[in-house]
Every structure is written in structure tokens, then in C-alpha cells.
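Here the complex is missing a single protein chain, while all its other protein chains stay put.
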Amino acid sequence: MMDFQTLFEQNIEIITIAVYGTAIALIVIGLYAVLMKKHLVKIVIGLSIMDAGIHLLFVAVGYISGGTAPIFSPGSENAATTMVDPVPQALVLTAIVIGFAVTALALSLVIRLYKHHHTANIDQLNSLKW
Amino acid sequence: MVITPVHYIVAPLIAAFAIPLLTKIHKDAARIVPGIVLFYNVVISFFLMNHIAEHGMISETLAGWEAPWGINLVVTPFTGFLATMVSILGFIIWLYGYRFKRTLKGGEVKFYEILQMMMIAGSIGIIITGDIFNMFVFIEIVGISAFSLTAFYRSRDGAEAGFKYLLIGGFASAFLLLGILIIYTQTGTLNMAQIAERMPEVPQQMKIIALVFFLVALGIEAEMFPLNGWAPDAYSQAPSPTSATFAAVVSVAGVYALIRVVFTMFDVEGVNNYLMVMGFVTMLIAEIAAISQKNLKRMLAYSSIGQVGLILISFGIGSNLAVFGALFLMLNHSVIKSLLFMAGSYFIYNTDDKRITALNGIHKKLPIVSFFFALGSLAIIGFPPFSGFWSKFYILISAANEKYIFLIIGILLVTIIELTYYLRVVGRIYFAKEEEGEPASHRPSINALVAMSSLALFIIVIGVYPDLIMPHIQNAADALLDKTNYIQQILSVKN
Amino acid sequence: MEIIAIILLILLVGSILSFLINRVNKNFTGVTAFLVALASGVVFFTKVQSGYQFNFQLAGLDLQWGLTDYSYYFAYIIFGLSVLALLYSIKYMEGKARLGYYYASFLMTILGMLGVVVSQDFVSLFIFWEIMTWASFLLVIYNSYYKIKTKGIKYMIFSAIGAYAMLTAIVFIRVHYDTLLISEAIAKGAFNFEQYIYIPIFLLLGFGIKAAVMPFHVWAPSAYSKSPMPFTTIFSGAMSKMGIFGIGLVFTTFYLSNDPENFYWVRTILGWLGGITAVMGTIYALIQTDAKKLLAYSSVAQLGYIVVGLSTGTELGVMAALYLAVIHAVFKGALFMVAGAVEKQVGTTDMTKISGLIRKMPWTFFVALVSIIALAGVPPLGGFVGKWLLYEALITESNNYILVVVVFFSSTAAFMYSYRFLFGLFLGQEEKETEHIKEAPVTMIIPMVILAVIAMIAGSYPGLIFEPAAKAMEAIGFQNVSWQMSSLTNIWGDTTDLFLISMMIFAVFIIAFIFLTLKGLKKTRYVGTKDISTSGELPKEWENLTFQIDFFKPFERAAAPLYSMNMNKIWKNLGKNLEAFFGFFRKLYTGNGQTYALFVVIFLVVLLLFKDVIFS
Partner (left out) sequence: MLKKLIVFLLIATLGYTLAVTLSSIPIGKNRIGSIENPETVAAYYLDKSPNDLKVANTITAVVVNFRGFDTLGEVSVLFLAATGLASILYRKEEEEEEENIRHISHRLNLPSSSLVQTGAKILFPLIIVLGIYVFIHGHLTPGGGFQGGAIIATGFLLMLVSYKGFETNHKVMVWLESLAGLGFVGVGVFGLVKYGSFLQNTGWTGNLNDLISGGLIPLIYIFVGIKVATELTNILDILLNIKPRKK
């Protein structure tokens, strides 16, 4: 049985393309939704997708070939050298929570807007301009 | 040291968490407690300013880990100056709004108070933190509070403005995260001083891409054109004390973040020119847009953006004198624009009409408020002998030092535009035929008068005798530009 | 505390005091303001000598206040005219609203003007300049209470352009010459055209706008005529002289410190601007039917002469300009006071509605007559000497004959409007409506008469003005300025004894007066305008038969192309186009959140694409 590290190193290009490709795709899709979709909820979803892509990037760049989770479980007390970078994961945790907060607030604003306008089309929300 | 910088954040946080409980004990707690906290922040500021005057800058370690390992809070003359300014203005705005909140039509007062207080605390956090990701967190604290406060009146337009702000704010946080990500992969640290130290080793390409993301993200916070579409809406729809806070506190924090990142973290050429050009474009377009506004608060909002543009120009010039001028202008802008928003909101409050045309002859009803508004207008145009003049004068001198003659002419032409629309408003207040002779229904309460008079007093006193404040600003400018000292002081423990 | 600071403080406190007193008792406001001005004037002339100066630091800048002979000369104009105008105000403003506002702004204007002349550094100069501008702005809009948008803003925008041009120059002086003191800047050649050409140009722009030089004169006529009359005297008499003060300071200095031939083109341009201003002002004054407007345009024209005088840069020319500055303040002050008296007593200054006031207001008429003669430049009075010097300077020293023709033309054309003013208001038939009119109150007559007497004396003894003017010129760099007390000498050595001429002309006048009075006493029938019969038709009551209507019709027809070329229109169109242009940019804020998001992304992508160009 081939161990994971060698497998990883053999297919590093595919993995890179897959992971980064997914992340970039998420960012781009989110951006597209924000810029093109007319429905407010879809725009909020777009923002979330974009955030998700960025969070994925964070986790991805923290990965170290052959690394394990940065947890010193019994038996691996001295495995620090083979652990992945813990910092991006911690940052992502914070970023996710913040993203959640923003999304929640956005949805509440969407509800409020829908109550007033009876529509969720962003093109019709332009009473403030110039 | 009895008082440490972390008190800036901890005191408001305790209050914020405790207010829901305290309101159950006493129903006015939600209104009074933030005042106490914000006043405490002023006390902290003076204490810290005193301390750094004697002992040099403070770099407080949090959780017992020295920088760069842990998060640190830095109070240099520069950040201390801004934090002092922000906390004093925060307190004055609270004082102004103390009775104002009785009239809130929207949600409960406690929500308003918590959000408002945390917005100010978050702004101080942005200013004093020494860690880039921590700055991101504070930007989000400010952002979330600001989005909510914009929509606080729950009106149709308020929610719309809030949503726009949130949408663009969401972009800002996304791009900021991308920037932080790139910087982290290249330097392996999040401490701004250490990032600055390692920046020369970062490949040029990565550096510039990260910088672009930072510039866009923080440009949104600093209301730079064309990233500022949200700003006029948010300013005009938020409750008035919040509008004042946006102008006086949040935009200051936004500009600070931009300047800190650009000046301290990065060592890229061309940023100065970029700031100058974008600042000028921002100023020009904002003032152009302001001239034909019909809504008073919206006009003030565009004017604020214009002032931020001038601040950015001045930072872009980059010399010591220019930074001095920029900081002076920042101070003036905060003070004057809060005064204008405060006075302006009493007009709106009385006429129940946000349009400028509703102000005809209002000085008969509200003489003192009208006087303050006129004073603020004169000061923001840069009419001597009010404080606005000196900042503009120093900015012009610094521009002349670098031989930017067209920049000077441009700034002054834009000032003429500014003068035109402020004059129109003041003209309406004082010289237009009033519609009816009813007495004012809402005269300013004593606390609002105290708040406004203290700002007006500042404008006049600093205008006549600017030497009172200039040494502090000079220290601040020196501290901002002395990058090596900043890095060394913070990382001294490690080496 | 320095004496200058005390005087300025007196004015500041007086300004606030008169505002407050008005709240208590409206009757004392004017008196208070007058006393404050008088007191500060007395303190100034008794305690302050020219040459006095003191240094201080503000905002990290070395500043200096003080007085040279040159600024002292202008201080005479300021205080003299202000005190008289305030005395005049007491009765003129009686019964009007917002007296506190009026007097407070008035005193602030005096403070500003005094500050301008005592500033020996550019920053104080700018600060006081702005105070002066804003305080006067408050007075300009005093009458057109509801029309700030049209009149006041025009004044303010032009003033701001001027002030900011000045600020630009100041900033560059500070940078290039590392000084803010006027004397040091002059010593270091700051106004030298060779090095940093924009410094003197910006300064001239700044001062020139205040002096209402073409093409920036458009604010002046409306601002002059809209302000309350006593203030108009200050406005046209003293405040516009601040522009002259500045031009003199800048222009003569760089002229003297360098070879005159080098700056020939600058002088020529300035001279021509002055000349055109004079002509245009005169031509526009001709067609005014409102006496105030007429005088306002006339002021513009007179300021043009002064600029022409300064532009020659020769001793004689500058002397002419300085002399004209004072004499213009005197007679134009008197004339505006006359117009004010008429306005106060009749209620209007529209010349098509009034005529034949001579018998009702004899003193006013006397002042008007004397001042008009002075304005027209007829020999025995002050105006003549100034014009004489000006022509002489133009002909003999700068050989600028075309300009002489221009100035001469405008000066001759001035007769036409002078005549119109005098005739329109005072001569002609009496209207029925004016029967009840009485002479103006005595406190209004006194300042007018004083000014008229000064104009007369200055005609016979111009040396009284030449003396301080000569000192003033020496203070800005001329050497050994020669002058005579009561005679004019030209380069060919011909001497004219002015006193003798005056006496002779006065004698003729007195004889004529006695003769006419005697004759008039015998048999003169006074008829009203309606007292005629035209082709058997009686005029209706409402028909306006004053002959002021179409007074200069033929001339107007002849000069029609000139009138169509209106600077006002050009500026207005510029403003309109600018606003349309601005509107386009404003539309960038579409109000659609998604568009804003798109802007952000576009901006990001553009930055990413051009990142290597922008950053390195």
C-alpha cells in the first residue's frame, strides 16, 4: 500500500489544480453571482460562496506535504515537525464566524427590504442615488 | 502602568455584554453605561498619551506572548493621537446623542447604544492593534455595527443603504482576507512590524498583488473613489449621531488602516503617487457630486468623502510636512464634520425634511444651531482664522515643496466648489425667506449644546492659536514616518 | 500687548459689542459703532508711527505685523472713509432691520482692511484678507436678503478665486524663498518674473480681482450697488483699494528691482487690462438708469485708471495711481453718500423716476456737483490733478500713446455719465411725487460735505496728498520722489499754479452763482414733467415722461456691439456648462448596489492589470 505522502507528491500537480481550481472557481462563481444575479438572496449567497472560496484557499496554503492535523494526540506528542500549519486554520475559524455574521445580517436586511419593496430585485432598490 | 491599551477594548466589551442584563435592573442603563465607558476611554487616552510622552511608545502584549508571537496593541504618538481623538469625539457624540435617542423610531435604545459604542471601540481597535489579522477582526466589528446602524431606522431607504454598505463591505473583507493570505504565506507572520521587517525578502510580484488587494479592501473602508458608492447612502440614512461617527471616527479608522498598511507594511514605490491621484479623483468627484445635492446629509456625506480625498492626497505627498498636514486635516475634519452633522440633524429634526430647501430662514427658529452650522461650514472650507485653514495651508505648503503646482491649483479649485455649496446652504439658513413663523418644536437639549459648543470652541481656539495642538500632531507624523523605530521597538524583545 | 493688536481687538470687541447692544437698544448701535471706529482711528494715528513693527510666532511660522509708510498711506483711506461712513450710517440705517448684523459686519470689515495693511507677512495678510472678504460679503447680501444665490455667490466665488490664487502664490513664496515676511520676500526677489513666473501672476490675480480688473470685474457692479449705501462707500472707496495696495506692492517691487525693459510685456498687459477696464466700466456706466449702478460701473472704470497708473511703473505713474486712489475714495465716497441720501429721502435711486431734487436737497446737490466735477477731472478739483499726472506719465515716460487714447476716451466719456447723474437726480423738472422731499439729516450731510471739501482742497493743494504718497513710494523702493504743494510741473518745465487756477474758477463760479440766483429769484417758473402739452394731448398721470429715458440712445445704438459682448454672460455660460459637466460625474453614483460592486471589481481588475505600471 502506497503511503499518502508519496501519493500526494506524485500527484502534486493534479491536487494543486484541483484544490486551487476549486477555490478560484468558488471565488469567481461567488463574484459572478454578486455582480449578475438580481435576486438579493442570490447576491448574499454569492458573497458566502466567495468567502467559502477564500476560506478554502486559507486551509489549502496551510497544508504541508504529509502533514497531520496539528493535534498532539497521545502517541504523537513529538510529531510537531510533521504537522500542518495551524495558524491558517485558526484564522479560517474566525473568518467563517465573521462570514456567518455578515450573512445573517445581510439576510435580515433582505427581509427588511422585501417588506418595504415587495420585491427582492436589486435593480429596484435605487431610491438613493446621485 | 495601571492603565493599559487593552482597556480601550475591554471596557466597551464588558459594557456591551452587560448592557442586556443591566437594562433589566434599570431602564436607563443602556443609555448611561456607554457614556461612562466612552468617558473612561478618554481617561485612558490622556493617561496613555502622558505615559508615552515620558516613556516612549507602548507595545502591550496580549495573552502573555510577546510580539510577534502574540497579538500586540501599539500606542505610539501616532496611534495614541488618533485614539485620543477618536475617543474624545466618541464621547462627545454620545453626549450629543444622549437625549436624541429618546426619539429613536427604530429598534430599542439598547441595541443602538451597544452598536454605537462598539463601533467606536472597534475603530480604536483598528488604530491601536499591531496585528494585521486583528485589524481585520476590528474592521469587521466596525463594519457589522455600521451596517446595522445604517439600517437602524428600519425605513425603506435605511435598509437599502445598509444593504449596499454590507455588499461592498463584504467585498472589502473578502479582499482583505486574500491580501492577508498572500502576506502570511510569504512572511509566515501576522504581526505588522515583523511583516514590515520581512517585506524586502518577499518577491516583488507577490508583494504587489497583496498590496493591490489591501488597497482595494482598505480603499473601501477609506471611502476612496470608485469604491465609495456605499458611503453617501450610509451617511445619509444612519441616525444622525451615527452619521457624525461615520465621518469623525469610522472614516478616520479606515484611512488609518490604509495608511498603516501602505506606509508601514509595504515598501513599494508608486503607492504615493497612487494615493495622490486617487485622492484627487475622490475629492474632485465627491465635491462635484455634492454641489447638486438636494439632501442635506447626503451633501455632508459627499463633502466628507471629499475631505478624505484631500487627506489621502496629503498622505500621498508623503513628506513629513504633508503627513503633518494630513493628520491635522484628519483632526479638523473629524471635529468639524461632526459639528456639521450634529447641527444639521437638528435642522432635519425640526423641519422633518431632509432637503436643503427646507432650511429656508431656519436661523430664526434655531439661532444657536444655525450659528454652529455656519461656523462649521466656514471652518471646513478653510476660512481663516478657523482651524480648517491651518491644515489646508500646511497641505498646500507641502505640495508646493514637491512642486506639485497643478495639484495645488486643483485643490483650490475644488475648494471653490466646496465653498459654493456650503454657501448655498448657509445662505438658505440665514438669508432665505422663511416659510412660516412657528417656533422650533425641538430646541437643542443642554447636553447637545454642550457637545456642539465644545466642538465649536475647539474650532475657534485652534484656529486662533494652532500651536496648542501642533506639537502633538508633529509627534504623530514623526512616529508614523519612523518605520524602523516602529519595527525595532516592537520586535526588540525578540532580538 | 502690542498696540496694533489692541486696535484690532478694539474693533473686534466693538463689532461684538454693537451686535449685542442692538439686542438691548437699537438707537445706540450706530453710535457705538461710530465711536468704536473713531476711537480705534484716534488710537491708531496717535500711537502708531510708521516703521513700527513686531514679530511673533504662530503655528510654527514667523509672522510680523507693522506699518510702513506705504501701508500707513492706505490706513488714512481706511480710517478716514470708515469713520465718515459710520457717521453717515447712523441716520441712514435708522429704522432698518438687523442693525446689529450690519454694524458688526461693518466693523469686522474695517478690522479686515486694517489687518491687511498692517500685515507684514503673507499669512496674516491672507487671514485678514479673508476676514475682510467675508465680512463684506455679509454686507453685500444685507439688502438682497432673499437673493443670495444670484448676487452674493457671484461676489464670493470671485473673491474665493482671488483669495486662493493669492494663497497659491503665498505657498510658493514660502517654499521657494523660505520666508513669509513681505519685506524679506521682496528682498529675495520673490516677485521677480524671471524665476517663478506664477508667483507674481497669482498674486496679481488675487489682488486684481479685488480691484475689479477685467475680466474679473463682473462681481463688482452688482456687489457695489447691492450693499447698503454707507458700506458701498467703503467698498468702492477703501476695500477695492486693498487690491490696489496689493498690486502696488507686488508690481512696483518687481518693476523696480529689475530692468524695466525686461518686464515690458507684463506692464503692457496690466496696463491694457486697466485701460479696457476703464473703457468698459465707463461704457456700461453710460447706460445705467440706476444711480447706484452708474456709480458702481464708474468705480470699476476709475479703478482701471489706477491700475493703468501702476502699470507704468514710473515715478509719475505710481504717484498718479496713489493720488487717484485717495481722491477716488474721496469723491466716490461722497457720490455714493449722495446716492444714499437720495435713496433715504426719496426711496429710490432710479434716475427715470426722480428729477429736480436741487431745490429739495441743496446740500446734497452741492456735494454731488463738487464730486462729479472731481470725478470728471475738471481742473479746479482733485480729479484733475490725478488725471494730469496719469496722462503725463503715459505720454512722457512710457510712450504708450494708444493707451493714452484709450484712457482719454474713457475719461471723456465719463463726462456723459457724470452729466447724467447730476442732471438725472438734481436738475430737470420736479416731479409731483417729490414735493414732500426734504434735505437729508445733518449727520448724513456732514460726512458728505467733509469729503467734498477734501476734494476741493486736494484740487488746490494736491501736495497734501503727495506728501504721504511720496513717503509711501519711498517705502516701496522709489528714491527721492519729488512733489510740489500746489503746482504741477511737466517735463518741459511749464508750471501751473493750481491754487491760482482754483481761485479763478471759484471766482467765476461764485459770480455765476450770484448772478443766477438773483436772476432766478426774480422770475423762474418751476414746472413738473406733466406740465406740458404735446400735440394737444395731455399726458396721463402714470406716464413716465422723465427725459432720463433713452438718455443716450444714439450713443447706445452706436456702441451696441460693445454691449452685446458681455463678460457677465460669458461667466454665466461657463458656470452652466461646468454644472452640466459635473452632473455627468454625479451620475456615476447610480444608486444600484450592484453597480457599486461592479465598480469595485473593475477597479480591482484594472489595478491588477496595471499593477506593474503603477507600482514598482
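To keep things simple, chains are lettered A, B and C as they appear, and every chain counts its residues starting from 1.
Note that in this section a residue touches a chain if its C-beta (ideal position, glycine included) is under 8 Å from a C-beta of that chain, and two chains touch if they have at least 3 such contacts.
Predicted, not measured: the structure shown is a model, and the values here were computed from it.
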item: Interface partners of the hidden chain - shown chains only, full complex considered; value: A, B, C
item: Those residues of subunit C which, in the complete complex, touch the missing chain; value: 598, 601-602, 604-605, 608-609
item: Absent-chain interface as seen on subunit B, which is shown; value: 4, 6, 9-10, 13-14, 16-18, 20-21, 60-65, 68-71, 106-108, 111-112, 114-115, 118, 125, 133-134, 137-138, 140-141, 144-145, 147-149, 151-152, 154, 159, 162, 178, 182, 185, 188-191, 203, 205-206, 209
item: Missing-partner contacts on subunit A, residue numbers; value: 8-9, 12, 15-16, 19-21, 23-25, 27-28, 31-32, 35-36, 57, 60-61, 63-66, 69-74, 77, 80-81, 83, 85-87, 89-91, 93-94, 96-98, 100-102, 104-105, 107-109, 111-112, 114-115, 118
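Quick note on the criterion: only the chains that are shown with their structure count from here on.
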item: Graph class of chain-chain contacts, one of line, ring, star, complete, other; value: complete
item: Pair of chains ranked first by number of touching C-beta pairs; value: B-C
item: Separation of subunit A from subunit B, taking each centre as the mean of its C-alpha atoms, in whole Å; value: 31
item: Centre-to-centre distance between subunit C and subunit B (centres being mean Cα positions), rounded to whole Å; value: 45
item: Multi-partner residues of subunit A (each touching 2 or more other chains); value: 34, 43, 125-128, 130
item: Of all residues in subunit B, the ones touching two or more other chains; value: 160, 163-164, 167, 171, 232-233, 289, 292
item: For the subunit C and subunit B complex, residues of the former touching the latter; value: 57-60, 123, 126-127, 130-131, 134, 141, 145-146, 148-149, 152-153, 156-157, 160-161, 164-165, 167-168, 171-172, 174-175, 198, 579, 582-583, 585-586, 588-591, 593-597, 599-604, 607-608, 611-612, 614-616
item: Residue ranges of subunit C touching subunit A (in the complex, touch as defined); value: 586-587, 589-594, 597-598, 601
item: Complex contact set, residues of subunit B against subunit A; value: 133, 137, 140, 143-144, 147-148, 151, 154-157, 159-164, 166-167, 169-171, 173-174, 177-178, 180-181, 184-185, 190, 232-233, 236-237, 289, 292-293, 298
